[in-house]
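Every protein chain except one is present and positioned as in the full complex.
For clarity, chains are labelled A, B and C in written order, and residue numbers in each chain start from 1.
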Amino acid sequence: MAPVEAPVGTHRPRPLRQRILGTDTLLPYWLLLPSVLYLVLFFVIPLSQAIVVAFQDGAGNWTLENFPKLRRWDFNFLPALKWTFLLALVIVPLQLVTALLIALLVNTRFRGSQLFLYVCAVPLGLSDLAAGLIWYGIFADRGFLNSLLYTLGLIDAPITILTPDERWWLFGAVVVAEHWRATAIVLVVLVAGLQMISKDYLESAEVLGANRWQRLWYVVLPLLRPSLQAALIIRTIFAFEIFAVVLALAGDFLPVLAERAYNWYFFRQNLRFASVYAVIILAISLIFTVLYLVFLRVREEERR
Amino acid sequence: MKGYKRIGLLIALLGLTAALGVPGDSLQAQPPRIVWVSTQLVPIQEAEFVRNEILKPFTEETGIEVEFIGAQYGELFTRLEGEARAGQGSTDLVGGLQGDFVGIAQFMDDVSDVLAGLGDRTFAAGDLQLGTLGGIQAFIPWMRATYLMMANKQALEYLPEGADLNALTYEQLVAWGQALQEATGEPKLGIPAGPRSLLHRFVHGYAYPSFTGSTVKRFLSDEAVTMWEFLRDELWPQVHPAVATADAMDTLLLEGTVWVAWDHSARLKQAPVERPEDFVAFPAPAGPYGRGFINILAGLGIPKTAPNRDAAAQLIEYLTRPETQVKILQGVGFFPSVEEAAGATPPGALKVLAEGVSAQASASDALPALIPGGLGPRGGDFGAIYRDTFIRIVINGEDIPTVLRQQGELLQELFQETGAACPLPDPADEQPCSVEGL
Amino acid sequence: MAEIRLENVWKVFGKVVAVKDVSLTIEDGEFLVLLGPSGCGKTTTLRCIAGLERVDGGRIFIGDRDVTELPPGKRGIGMVFQSYAVFPHMRVFDNIAFGLKMQRVPRSEIKRRVQAAAELLHIEDLLQRYPAQLSGGQRQRVAVARAIVLEPEVLLMDEPLSNLDALIRLQVRAELKRLHKQIGSTTVYVTHDQVEALSLGDRIAVMKDGEIVQVDDPTTVYENPADVFVGGFIGNPPMNFLPGEIAAPKKDGFLVLRAAGHEIPLPEEFVPALQDHVGKPVTVGIRAEHIEVVPEPTEGALPAQVLVVEPLGSHLLLTLEVGGETLKVMVDTDLRVEPNAEVWLRFDPAKIRFMDRETGKALLP
Partner (left out) sequence: MTSPSSRSASRPSPIPPYPGRRRLTPRERRHRFLLYMAVVTIASWVLLPIFLIAVLSFTPREEFFNWPKPLIPSRFSIETMAFFVKSYGVLQSTLNSVWVALLTIGITLAIAAPAGYALSRFVFRGREAFRLGILITRMFPTALLAVPLIVLYYRLGIYDSLLGVAFIHAAMALPFAVLITTSVFVGVSRELEEVAMTLGCSRLGAFARVTLPLALPGLAAAAMFTFVISWNEVFAATVLTTTNRTLPAQVLTNLQASPPFFRVAGGFFMTVPALLFIFLIRRYLIQMWGGTPSER
């Protein structure tokens, strides 16, 4: 970090074209400009309008009253926080582990591994609406699961899985369906990450006497950290917006934040309360993203 | 390496098609074409019926093309609000329930003039009154429906002794449910409780009037406490838990999950349509104060921002013609709103439904209830208060007086803030309506 | 053909100064090697010449033209990258023809010149292949052919041999030398391999921390390193360094070097340069081949202990300890020594180099 004496008097004015576009200092900003402008027009402006509403009362004064007021009007406020967090807490790690397992399987490059990867990635293309529909068909009272158990003679009559009397069953059903639906995106990120890890590291670890688990724990996972971080950020953001699958399987007996926001907006025309929920989702997602960025930090020196 | 070229070609093709613009954008002047957004007749077969059987003749007659678009209420509201704020719109005609119009009345144009042009047909004065929202004639009565009960004929043999299907009481319904549960091993009653269900209508329009003779005023009265204990301890144990995620009862009836169910007539309809011989419709049960029920009125209105008001008025005229109304009854089972068409009966499967509806309307202890009209866009809050109360007490098992007090305060606040009058069967004289005992 | 002139060139990345006030003139037709450890700024300097980095200060001339503000394509250069950067989506022919096409050279002319360049590099049989079908060495040749087909005034090479196997590297190295003779472009060649630098360069510019430490012909750089860094970087084994002191014994006019508790008389020609340093600590540098090992104690020889004996085929490499310092010495194979044996070392006084202990700079001209 030697001190830089400013080189004086060596600059001549550059050609106009270069002054505007050509230099490497300005060029990246020009390249980012369209996406920034675009997102400002279609996202940031409408978004800020919506966020502002959450912090105003009916007369347009700034206030934080909407938060306690919402708690009084919506008895599902705290439950929604609770279930959203619980779902994220269970689903995200579960998906991470499953995706890692599948990714490691794919990475052994057995015959047919590409087909296997495609199969596992299929849910990537499904909307959450379709996924909700599919899993409702399975878990419903007269659904496929009960039909199968009945045909096998394991039960005499259908078991009601999706019942508000057993919230943890609802929870389990949502976990299963979300796990099925959204593991693919984590998988794809992790497979990509695994492919960038040179076999040399694994082989040298093997030579050093590391067994399968030690290699996974001490070599693969640390090297996979950037991909894990990306997968976690993307998945967690989506986990806090979980909505359609919950609605299909559990109605509002397993309230979640995004569903509440949607409900207040579309069924009760209350933009204020809906915005409060949206702001909470935004805040939580942001906090988690920053936490991931800090705790899974990839130091500059570690990058390949 | 050939792959690159192929993909390049593909991308170029995509880009080209994108650059050439989009087909189907209707920017040039065309023969009159109007947009009709409706929260009713949305299901795919009903919408097909409207387009093919109702609107096709209209287009042939007038040359006006109609785009019929099914929408949920929330979507309708959002669309109209956006159009109102933008000061221009594309929606010409709105079809919706009275409850829907309560919310969107602020965006609607006064259609008194259209009504004046319909002198040759008679609307019930009460219906026209319901259509008066925010000081204007917000909609013109279009068709009627109601919420009622439907049973699988298998269940009839377990009907308690002495019970008349057409004059059932809540006690008898519970006894029936018990008999069914004993016979089949599982609860067989159905009240929809899914996220988009009409559970709140059951609570405020059926249970409350039947048990307390009131919807709002006696929200936390002793009678209400008794009612909630009954719903929680007697009725709910006979209700199949699968209703929690069910928005309409016809599916559960067809599957045999439930044998006896309460729901909106349109949400029961599919059962007799699929298997006409298997089902029977009958009135909702009665409580100590009578047989509380809601008559649903659907209406037609024109938004302030409608680009083709005259064409929309022409369509209203067409849709309220007695012969059109009979056609709708026979096609999809909604009852006429003009008296000239009254008395017509639908054929086949829908007849089952019609019989139940007329039995309910003509019951000697009938206690009609209404959805309050003055709440404006906060009509959604009204329903939600009743639904939340039901879930907190009956499903979550919270303490009844505590819940009633908390929810009652919200109800009070709602009416105070909107200044709305009490809905039937509460007397409408007090404005704003208030909850007794707070 | 043209000379390249760098005048006070600066390049800064954020807080890191990659090139620090570098001035350098490369003669027309010269083969100059930029040598240094990784991160010393040699590649950045090359990229500045190529125009791939915009300089933050200073000017660059190629021939009479000031090219500081010119884009790479207008500087009349050819460049070969470490990774070869052969376009994977083009056949070898199209790779070589790329630059000519950019200059809108007529087709027949392109064909002729590509053919000629390919022949020069013995790849005329590979013209219709895709790079994926080539070996590393072949891709290397394609990259070179692509650069020289334009007959550039200046040829820039960024570690072109570092991705090749040891054997092929030797072969290509020789070919590059031949090629340079043949085409005569002014060539700047970046490497961190001092053997490559010594064998290829007409001159070597050694860089460290963004600055050029020494520019000289290979022999000078090897024999008279400008400072401790250059001496330690060039040569295999690198130059030995010992702490010492210049002393002036009674006999006037003569100087001695005190090192490891002994005195070594110095030749007369050193006197003028070292006169001012009498009594001051210096660093003594001497190459392994300039130390003689004698089995008996001898006048002016330092006692040492043998630590390691490494036979290298033609020579023996000894690692010895002298007064707490470790030295490497190259001796004939017929010398028989065992580890732990005590020997005496005699430095060739004429080959001893002196550096300032503080700055590391060489004291002799």
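Heads up, the rule we're going with is that contacts are C-beta pairs under 8 Å (C-beta built on N, C-alpha and C of every residue); 3 or more make two chains touch, one makes a residue touch a chain.
Keep in mind that what you see is a predicted model, and the values were worked out from it rather than measured.
Asks: Please identify which of the visible chains the hidden chain touches across the whole complex.
Replies: The undisplayed chain, in the complete complex, is in contact with A, B, C.
Asks: Which listed residue (C:M79, C:A226, C:A260 or C:L274) would be found touching the missing chain in the intact complex?
Replies: Of these options, the touching residue for the absent chain is C:M79.
Asks: Out of A:V119, A:L208 or A:L221, which is the one that touches the chain we can't see?
Replies: Result: among the candidates, A:V119 touches the missing chain.
Asks: Pick out the residues on subunit A that sit against the missing chain.
Replies: 22, 24-25, 27-29, 31-32, 34-36, 38-39, 41-47, 49-50, 101-102, 105, 108-110, 112, 114, 116-130, 133-135, 137-138, 142-144, 146-148, 150-151, 158, 180, 188-189, 191-193, 195-196, 199, 226-227, 229-231, 233, 237, 240-241, 243, 258, 261-262, 265-266, 271, 274-275, 277-278, 281-282, 285-286, 289, 293, 298, 303
Asks: Since one chain isn't shown, list which residues of subunit B touch it in the complete complex.
Replies: Residues of subunit B in contact with the hidden chain: 3-4, 7-8, 10-11, 14-15, 17-19, 21-26, 35, 37, 42-45, 47-48, 51, 67-72, 75, 78-79, 81-83, 85-88, 90-91, 196, 248, 250-251, 254-256, 270, 274.
Asks: Touching residues of subunit C against the unshown chain: what are they?
Replies: 13-14, 50-52, 71-75, 77-79, 81-83, 85, 87-89, 98-99, 102-103, 143, 146-147, 150, 156
Criterion: only the chains that are shown with their structure count from here on.
Asks: From the C-alpha centre of subunit A to that of subunit C, how far is it in Å?
Replies: Going by mean C-alpha positions, subunit A sits 52 Å from subunit C.
Asks: Give, as an integer number of Å, the spacing between the C-alpha centres of subunit B and subunit A.
Replies: Spacing between the chain centres: roughly 37 Å.
Asks: Residues of subunit B touching subunit A in their complex?
Replies: 72-75, 77-78, 81, 103, 185-186, 193-195, 240-242, 244-245, 252, 255-257, 377-378, 380-381, 384, 388, 391-392, 395, 406, 410
Asks: Subunit B touches which residues of subunit A in the complex?
Replies: 72-73, 75, 136, 140-142, 156-158, 160, 162-165, 247-253, 259, 263, 265-270
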